[in-house]
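Note that one protein chain of the assembly has been removed; the remaining protein chains are unaltered in position.
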Amino acid sequence: MALFFTGIAAIVLGGLARVALSPRPRLASGAFALLVGTGCLVAALPAVHVLAGGTVAAARVSAAVPGGDWVFGVDPLSAFFLLVVLGVGAASALYGVRYLAAQASHGPVGVSHLLMALEIAALALVVTARSGVPFLMAWEIMAVLAYFLVVFESQHAEVRRAGLIYLVGTHTGTLALIALFASWGQRAGALSFDALAAASPALPVGGALVFALGLAGFGFKAGLVPLHFWLPGAHGAAPSHVSALMSGVVIKMGIYGLLRLVSLAGPPPVWWGWLVLGLGLASGVLGVLWALAQHDLKRLLAYHSVENIGIILLGLGIGALGARYDAPLVAVLGFAGAVLHTLNHALFKSLLFLGAGAVLRATGTRLMDRLGGLARRMPITWATFLIGSIAIVGLPPLNGFVSEWVVYQSLLRSAGIAPARAAVFAVAGLALIGALALACFAKAGGAVFLGQPRTTLAQEGGEVERGLLAPMVALALACIVIGVAPVVAVTPALHVAAAIGGVARGSADQAAAAVGPALQWISLTAIALAALVGAGWWLHERLLRRRPRAWAETWGCGYAHPEPRMQYTAASFAAPLIVAYGRAAGVHVTREPGAFHTHPKDHVLDGIALPLWTRMRTWALAARPIQQGRLWMYLLYLLGALLALLLYLALRAG
Amino acid sequence: MPRLADLLLLLVMLTSFVVLGTTRLSTCIRAVAFQGLLLGMLPLALYPNGELHTWGLAVGTMAVKAVILPRFLSWAIREAAVRREVEPRVGYALSLLLGVVAVAAAFAISTGLPLPERTREMLVPAALATVIIGLFVLITRSKALVQVVGYLMLENGVYLFGLTHVERVPFLVEAGVLLDVFVGVFIMGIVVFHINREFDSLDSARLTELTDR
Partner (left out) sequence: MSRSALVGLALLLGVAPLLSGIAARTKARLTGRRGAPLLQLYWDLARLRRKGVVYSRTTTWVFRLAPIVLVATAALAACLVPLDGRRALVSFSGDFVAFAYLLALGRFFLVLAALDTGSSFEGMGASREVTVAAFAEPALFLAFIALVLATGSLSLGGALGAPLTQAWPTAVPALAMVTASLFLVLLAEGSRVPVDDPATHLELTMIHEVMVLDHSGPDFALILYGGALKLALFGALLVGAVVPRAGLAPGLGLAVLVLGLLGVAVLVGIVESVTARLRLSRVPQFLTAASALAALAVILLLVR
């Protein structure tokens, strides 16, 4: 653990150095990049060690505060998430160095970097905490820092509003988590995870309360429907590298929490498995439909996070059902699918957000209907964005396919569990999600990068500098590696999953044996595809080398004066799908002369959360008279509360 | 031949789906006529060592459900000059999906029902599914003639339930024919009063406001 803490210290130091040296920005940025980069590397070493089969001794800090000692440790689950945190964290932080440099006039750049470093450290502590109190503290630090990172451009009212909604959302979730640890800790008598796990068989009603609170609390962070309403606003408003970290890593802490809950409390109740499966399906389908209706690139990506959380939850739900019904293979594959998709989504979603940041940087807008034709001006950004798109749609030969395939495997194998066999229908749901995601990314890639520039903004954009491209290229390479050699990611994921499910030792190997040959074939298919396309390209170029290759205007079906404005817009592209599926998602389409508009409406935010908020405000105002602002009155309240408590104790004893 | 019976029941369910998915009134009527034909064949398939009673039931059902009532309905379309579209409140695709959900629910529910042992595996779920889909058509289609079709399907479902008891309570199913008489009266009402849409009000005075168009 010493190595881990050294790394964390280096990351924090990097952040501090950035602030301390801010009079000399170049030096400060260099120190920041060096310290954060090496810190992430060093802190990742124990995780790699654990995933390779080793063990790391837990670190114990005796604490005088209630809740017992503070324990930190790395088990396979922690290790897996730690790698996600540090890998994507490093990429985002390094991207931020150059990204924010251009925006020095917009806000406190140095502080933002410091917050970023602290956020990474807090995330690392969340996944390694082995006891309730440090877990909640790291959790809260992570949530609050994320708020400050989001409101970097606080001069915009929209950003402030998004930040506020986020803050309320995340704290509601934290409230549920505090209740979770309090109720569980009361049974266990201590808050260390070991004690909690030991007490889990004694939980009333099969731990129904614990699982319900966990789903609510961690669900808020993960952004599953209907607890997602804070997510698109916050992820859209934050600076792009912060969006990448939030979408890629921070919301995954919700998934980590749910997995940790399952690993501590044992196989969840049946209703919980079905509920998670259902919420996964709802999040997946609704998330992608909402994304289709969005024409702001970053909000679109944010809604896709909801969709991918849905896919992860499908794996988690079926894994929970498998664990409950003693089907270790289904359990391991389901949990492995969830874990693996978490990693993959972290990679390609942060890649896409960084790409969106590059577009924003080059053109100054994220509205897709003002862009177009950027593929020529930003070839590397486009190539990486395309790789991210193919990955997120789940197509071979990239990593998204691998994790969706594992989730498909677990769902299909659920047909073997008699009481849970209806879960095979989720396969069709996942197929629908995939097809809709394809439509959405064809829309996004097409509208932003292809065709002709729709406005002058898009005409002036050029490729961004190397400091921004390097993290994107690195993430794209990671997507390719996992896609072409899935074994490197699937095998550790299976071991992590076996550890979560608490299933017999052999079941990870059993699962590995079940999917092993398939993984080799997937590798082979990916290579064959690349070879086939490469050979095709070569033949194509050879064939056409001596042919006349004419360049002309796009064929306008006889119309002689095509204009960029006549291109299909993102709204028109999505319209048929929105018309067909819109009612389910609360999105509708209006037609004006010359333009289609889709109207995304967030039923949860506008229909439930905000009215509830207003209602609470009226209640709070009603309670106003007790706040007089006079000291003696507050002392009186204190006295009253003290007396009431004493009276309660006395009465209970009597 | 229990296999044959299962096939017939499956076709009964599929014809219900045709009613859900079609845009045309005439297809609805043809589908429900075909359903009547299938229902007529079912007693023969279920009780192959058929006595006269079974045969009578089969012939009677086919005559009423597959010939007389559909004819009557087609005649009503012509007489009342009804437009040929279904005009649903709930879209066709969604109707189909809800139909699938209904079938799944029927299968799920029927395993838990306290039924006498000797019932065919698929008979009860098929009956339930037909009843649910019939009700669904009644609710979601605003045109009176389509509602008649929905009612017929509902009744067909009840008939299927009756078939589980055909040996114990011999004349239960025949009693169901009385319901068909009601259908006939229903159609007469449509023709006589030129009712195109559902009955929004039970107030008979409002019927005087209807005029020929």
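Every chain is named by a letter (A and B) in the order it is written, and numbering of its residues begins at 1.
Just so we're on the same page, contacts are C-beta pairs under 8 Å (C-beta built on N, C-alpha and C of every residue); 3 or more make two chains touch, one makes a residue touch a chain.
Here the structure is a predicted model, which means the values were calculated and not measured.
Enquirer: Touching the absent chain in the whole complex: find that residue among A:86, A:222, A:281 or A:574.
Expert: Candidates A:86, A:222, A:281 or A:574; residue touching the omitted chain: A:574.
Enquirer: Tell me which residue among A:20, A:61, A:182 or A:524 touches the hidden chain in the full complex.
Expert: Residue touching the absent chain, from the options given: A:524.
Enquirer: Need a quick check: the contact residues on chain B for the chain that isn't drawn.
Expert: 6-7, 10, 13-14, 17, 21, 23, 91-93, 96-97, 99-100, 103-104, 107, 111, 125
Enquirer: State which residues belonging to chain A touch the missing partner chain.
Expert: Residues of chain A in touch with the missing chain: 372-373, 375-376, 386, 390, 393-396, 401, 404-405, 408-409, 412-413, 415, 421-422, 424-425, 427-432, 434-436, 438-439, 441-442, 445-447, 450-452, 514-515, 517-518, 521-522, 524-525, 528-529, 532-533, 536-537, 540, 543-544, 547-557, 562, 564, 566-568, 572-577, 579-581.
The rule is simple: only the chains that are shown with their structure count from here on.
Enquirer: Using mean C-alpha positions as chain centres, tell me how far chain A is from chain B in Å, no decimals.
Expert: Those two chain centres are 50 Å apart.
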